[in-house]
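The complex appears here without one of its protein chains, the remainder shown in place.
And then subunit A:
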Amino acid sequence: MASILRFRKLYYVEQAVKCSSVGFESLDQSPKIDQKLDKKEEDVISANNLALGINKRKRAKEWRCIDSCCWIIGCLCTTWLLLLLLCHCWPVTLLRVPELPGPGARLKREGLTALHPVVLVPGIVTGGLELWEGKPCADGLFRKRLWGGSFTEIFKRPLCLLEHLSLHYETGLDPPGIRLRAVPGMVAADYFAPGYFVWAVLIENLAKIGYEGKNLHMAAYDWRLSFQNTEIRDHALTRLKTKIELMYITNGYKKVVVVPHSMGVIYFLHFLKWVETPPPIGGSGGPGWCAKHIKAIMNIGPAFLGVPKAVSILFSAEGKDASYLRAMAPGVFDSEILGLQTFEHVLRMSRTWDSIVSLLPKGGDTIWGNMDWSPEEGHVCDFSKKSHSQTSLSDNNVNNSDVKRGFRVKDLAKYGRIISFGKAASVLHSSKLPTVDSKEFSRTSASLNFNISCGDIWTEYDEMSRQSIQNVAADKAYTSTALIDLLRLVAPKMMRRAEAHFSHGIADNLDDPKYNHYKYWSNPLETKLPDAPDMEIYCLYGVGLPTERSYVYKLSPSSRCKSIPYKIDSSISGEENSCLRGGVYFADGDESVPVLSAGFMCAKGWRGRTRFNPSGIATYIREYRHKPPTSLLEGRGIESGSHVDIMGNSALIEDILCVAAGATGYEIGGDRIHSDILRMSERINLPL
């Protein structure tokens, strides 16, 4: 308080001086006033040898104003101090948000104990990244988190940070002079930001039944790189292999249970192939490695067949409401911080990340549907009512769902067209659409190089001619196969770089020796599962949330420095209960990954003995219906089904704990399905 008072006094005096200089000219008017001044002003004024020319009323008024200002400041400070004091005195337990009662404690009472070692494989974006070497602008951030944590640095020096987070556009590796590395250990992805848990709840529940550092491992990797590059640069796959072998041995030869999440799922798929492949590109574990070391893979929110959202990120750096980047760090990428060219910056950065390309939809039209057909067709988009009607829907009640389909036949969403230009293009029958093949025109005008320079940021759109941009839009609708061609057209360099690491097709003949190349390893439709008949594969994911499935685009008005020429047409919405909202068609899923992508492999692609699963590894689907938290106190809910929050879902945690403690998929109840996944996958015509 003393300092506040002093501050007031200072201000007072200063003001007096200011007044004196203002009133200097009108010196004669009221010379007597200064005698009434109190002592403080007298000091100042006598020093200047002045008689003030300001009438008393005016000055009094000013003082009152200053006074009240100071009083307010004083009061604020006092209350703040008081609150601070109270906070410190308050019992710690009262202030803390009540912890979510996970099932760990209960299961421990029921006698579950740690048996199989557990490996956690985090997904994209959730892992922390720290700086090991940087440009001068990142001085003092050595071994500080640039990604994850509080993100304070992004607010302080956004452009510097974007530069450091980007990779080299040609190689997809570190730019010269910058080394950003994954944070190792459990802290890598337990919390993404303070209070925003990712793995923390699961880890805590595992610890309740006896897990600790020696039998619980977080396989952190740099999620920006392509999977094979994590091995080339950081030896991440070799480390994971060594770690699993070590845990297997030190825990009494118990096989590990692997729990990958989101993109970690396909990362681990890549690992499965890598580890059994001979060197130099593989891990030389030999053909029996997986059978010997892995008990079960419990994929959470698996993006096996990609996510449509990745398209919109790469195409125009936007997803409707929950683009990965902005959902994870709300406000970070707002335009105020980065200036007007936010999207351009984000687009430029995310296009240097090979990993996003790994999330593009795989399997083409066969899986995702073509112009007039999609496996989800007939999907009911009334998400508010859905949770109630769903049970009856899924319980083989064909009549019921047929009736519903009949009702909404006008509003059938054509999910197969992942990008359409204009609403009309998204609903019209394909025969009415112009049939221009994008490949025909693409090369004709590509040579026209505009070379508009717009500051530092450069995206590949700058190298496209206005004509070809128009042509892309004129082509109206793109299915997932055409989409890859489209991306090759608009971002040739990125796709050339990334397609050396990822493939998005379907294999005709899996024994073709070309499939030994690592770019096929992360695509479940172009690899065989390892020969490990005792292994189990689980698909655990949330359902009941609207999930982006396809987009309606428009050309954005041309301007020199708006270098992204396409934009989701957010003005377009269907009628109430329509699947189309704000330019995006929604389908069932966990808010990020559609059910189709998460469940198809377990429901059909790998079910039984198929060509993708020659040894007949058992697969199980466990779906978790989303229920929003009932009260604010519950935080993000214990029954959430959304992509990241599901990691706090009690039912899911219980399943994982049971399997880690030794149960099999059959023992925890086999499949548990709420969605239409079985019917959807039946419609997909894939030779098995």
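To be clear about the criterion, a residue touches a chain if its C-beta (ideal position, glycine included) is under 8 Å from a C-beta of that chain, and two chains touch if they have at least 3 such contacts; residues count from 1.
The definition used in the following text is that contacts and distances are computed from a predicted model.
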Self-check item: Name of the absent chain as recorded in UniProt (options "Importin subunit alpha", "phospholipid:diacylglycerol acyltransferase", "Eukaryotic translation initiation factor 5A" or "Protein farnesyltransferase subunit beta")
Solution: "phospholipid:diacylglycerol acyltransferase"
Quiz item: For the full complex, which residue in A:R106, A:R239 or A:K423 touches the chain that was left out?
Solution: A:R239
Quiz item: If the hidden chain were put back, which of A:L173, A:M186 or A:I572 would touch it?
Solution: A:M186
Quiz prompt | Touch with the omitted chain, as defined above, among A:T113, A:S150 or A:T250 | solution = A:T250
Quiz prompt | Positions on subunit A contacted by the hidden chain, ascending | solution = 92-93, 96, 99, 132-133, 142-143, 179, 181-182, 184-187, 190, 200, 203-204, 207-208, 210, 212-214, 234-235, 238-239, 242, 245-246, 249-250
